[in-house]
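Removed from the display is one protein chain of the complex; every other protein chain stays in position.
Here is subunit A:
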């Protein structure tokens, strides 16, 4: 497998700066591109700005400079609530379901963004078929779901709009190894349907095993990029990435 030609990239971010305070950019010129049917893993040490980057792509952290393209559209400054309708879905890391609402209402909310009510209803039925656990819990408040079910609900919510690009922030966080592989199997199948996936992960090994390409972000900048397979075996990357980790861990002790 080779790097996708630029023409096939569906989501393109170029030299993006973003942060919570205009004077203090966290993402300092990061770039990524991802093609249909491809999984891009975004890796990097704690505090590298991975979450901030992906939130900027979702439109909920302001972008200072650079631009974001979805297909032919420049979406750099498009309001976040319009992005799911354009085919860009985002699953945040924490608080990614509405805990006080029922499972059904969580999915209906995503369906409400679609123009057609009957389409929304049939998509919801599809989700309940694809995630039987959710179907059994449909009347339950989402806050009462288990961690794994909650993650499934968050993914299902994002899929209701049939996104062309799906972005996820650490979907494996807090899940047991068994559930992690279940979530990743789902992502694999979603990729097979032609969706472009941006996967921010701490679980480097699992992410590299699943992804096609990977991007290592350090201090808000692209540090390393390449095929996931070769990165998994690359001692330099492992040292770069894990070394930073080891030092951070030592600093804590």
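Operating definition for what follows: a contact is a pair of C-beta atoms (placed from the backbone, for glycine too) under 8 Å apart; a residue touches a chain by one contact, two chains touch by 3 or more; residues count from 1.
Basically, contacts and distances are computed from a predicted model.
Hidden chain, UniProt protein name from the list "Fe-S metabolism associated SufE", "Acetyl-CoA acetyltransferase", "Branched-chain amino acid ABC transporter permease" or "Fe-S cluster assembly ATPase SufC": "Branched-chain amino acid ABC transporter permease".
Looking at A:81, A:136 or A:189, the residue that reaches the missing chain in the full complex is A:81. The chain that is not drawn here is touched, among residues A:42, A:58, A:103 or A:237, by A:58.
Note that of A:12, A:69 or A:101, the residue touching the chain absent from this view is A:101. The missing chain lies against subunit A, touching residues 58-60, 79-85, 90, 92, 95-101, 105, 108-110, 112-113, 143, 157, 161.
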